[in-house]
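A protein chain is absent from this complex, but the other protein chains hold their places.
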Amino acid sequence: MASQAIKTLGLFKKPGIFDKGVGALLPEAYKKFYKEWKLTEPTAVHFIPEQGSFKRDDVTGEVHPIQNIPLPVLYPKEHNFHLWGGEGIIQGFQVRGKKKRRVPHFWVPNLRRSVVYSEVLDKHISVIVTERTINLIQEHFGFDHYLLKTPACDLKSILALGLKRKILQDLQNGCPSYVNKPDKQKEIHDRYRNYLSAYTPDEINWYGYSFAQACRMVQEDINKKEEEAIVPLKHVFRAQLIDQLKAADLEIEENSKYGEPKAGSWLNKINPFGKKHET
Amino acid sequence: MWKSIIKPLNIVNKAFLSPTENVVHQQLRTTYVLKRKTPPRLHKKNSDPKPLRSRHYVYELVKNEELEKKANINVILTTYVEGLGNKGEKVSVKPKYAYQDLLLPGLAVYESPENVEKYKDFMTNPMSDVEAHSSPTAMLTVRSLSGIMLSVVMNKDTHWSLKPWHIKVSFRKCGYIVPEHAIIMPEQEIKGPNMDLENREFFVTVKINNKETVPVRCRIHHWSTEVKDRIPYASEFWKEKVEPIFDEHSSVLNSIPHKAELKK
């Protein structure tokens, strides 16, 4: 307790998701990804942030700091299966006339189905995207470049992050999609090789999973180990018996060195399990 | 709704390879860009931002990017594309067309610095593995000419021998500008007036930009100045399949797509 107080300098740190339960068992690699995804400030998508640190008020002449408080954006669960390019739904109010009452409004991005091509995976993927996604892909000169360059906080959806993980894994394994075309394979690998330097292999394996998914993976790991640890008693006893018998065999062999049994003893001739019965 | 974001002291730099923030700030490229009508209260530096109230959720639309005109993007063609250019050419096209019809099918690549380097050679040696076409529109003209059936109207009473300028005039009447030097007549001379030639085909080769050649199906029609002497008009005569004047031409004529088949 005291050591903790020293660590946190007396502040009571509320236990977060990584402090209890399965979350605590998650590896550092996943925590790094989570930080990049949920705990870094994403680029402003639906508003234009003011530049600079201070601003002078026009009327009063006072100097105020510029605090760009982002617009709260909603991401419905559907967006995890699409590529929205960082856009989301904004819930707010519209004031359509000076004397009119404010009216609730949802600004929803225009979604349309389009195709996206990944060079590394050599696949055309049909996804629901927004105009912004396409523009960003074109800006970055390619879908793979776009995914690998934008941080997780801007990619947001599980699909995008999952694709990023797949691309990184493929790059690590040397682009297995181009096994039949070694020239192309080398070319693609060289082009995207530099992106791998930012991640360790462990980090790549843990990249792009939601917290629940990651916990599930850890839990499965634990379960598997536990299962492997459980052995039925009969196996144990059987093994013990075999050991005992092996030990007994050795004794018999040892004993047989000292004497031989009488030959032709009438007891030896009796076979109680024999099938032929004289009687 | 509001979740506190722990701003780390050092944003992980390794993961971000190139700063895209600057580009995004200049051009937001979002569907909706909004602005608060009432700015939220200022908060102290080390404390959390003040909770937002309903009045802070009143927004006004600054712009809707989807309604604005989109600028063209530059791409480098990887094959000959009709109407645009040869392999290796840099073309500026509308972004939607570029993405759907050029980039996704693989007919072009983005104009990134690496691609510019890679495709630099294509411009200097155009004849590497695929023949370059003389111009972007040459193949369109070829396609157009291969489908037509040219009526060469010659006089029924005066003697004539078919010359390039007759063909040129016929082309001009149909709406094709073909100079005389681009027309290659058949080796055999066609003389008239000869009623045996009526409703029989021959072909003429047109050379575009001194490069692309296309055989054009032709037919002679005898025309008389006096109305009473004229041959009655046959409706949709171009759909009929007729014999060639010279048997040697039949193989070439069969290779040209026939209008009757095209109409299917």
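Things worth noting here:
Each chain gets a letter, A and B, in the order it is written, and its residues are counted from 1.
Here is the rule we go by: a residue touches a chain if its C-beta (ideal position, glycine included) is under 8 Å from a C-beta of that chain, and two chains touch if they have at least 3 such contacts.
Convention: contacts and distances are computed from a predicted model.
Between the names "39S ribosomal protein L1, mitochondrial", "SKP1-like protein", "Exosome complex component CSL4" or "F-BOX/KELCH-REPEAT PROTEIN", the one given in UniProt for the chain missing from this structure view is "39S ribosomal protein L1, mitochondrial". Every shown chain that the unseen chain touches in the whole complex is listed here: B.
The chain that is not drawn here is touched, among residues B:P113, B:G175 or B:P232, by B:G175. The hidden chain makes contact, of the residues B:S47, B:T158 or B:S251, with B:T158. When the whole complex is considered, the residue among B:T137, B:N199 or B:S250 that touches the unshown chain is B:T137. Touching the missing chain, out of B:S54, B:S92, B:Q188 or B:N209, is residue B:N209. Residues touching the missing chain, restricted to chain B, are 134-138, 140-141, 144-145, 153-155, 157-160, 165-166, 169, 172-173, 175-179, 181-182, 206-209, 223, 225 (touch as defined at the top).
By our rule, only the chains that are shown with their structure count from here on.
Taken together, the chain B residues at the contact with chain A in this complex read 1-2, 5-8, 11-12, 14-18, 20-21, 23-25, 28-37, 40, 42-43, 45, 49, 52, 54, 57-62, 65-66, 73, 95, 98-100, 103-104, 110-112, 114-115. Within the complex, the chain A residues that touch chain B are 32, 35-36, 39-41, 43-49, 51, 64-65, 67, 69, 71-72, 74, 86-87, 90-95, 102, 107, 109-110, 114-115, 117, 124, 130-132, 134-136, 138-142, 148-152, 191, 194-195, 197-199.
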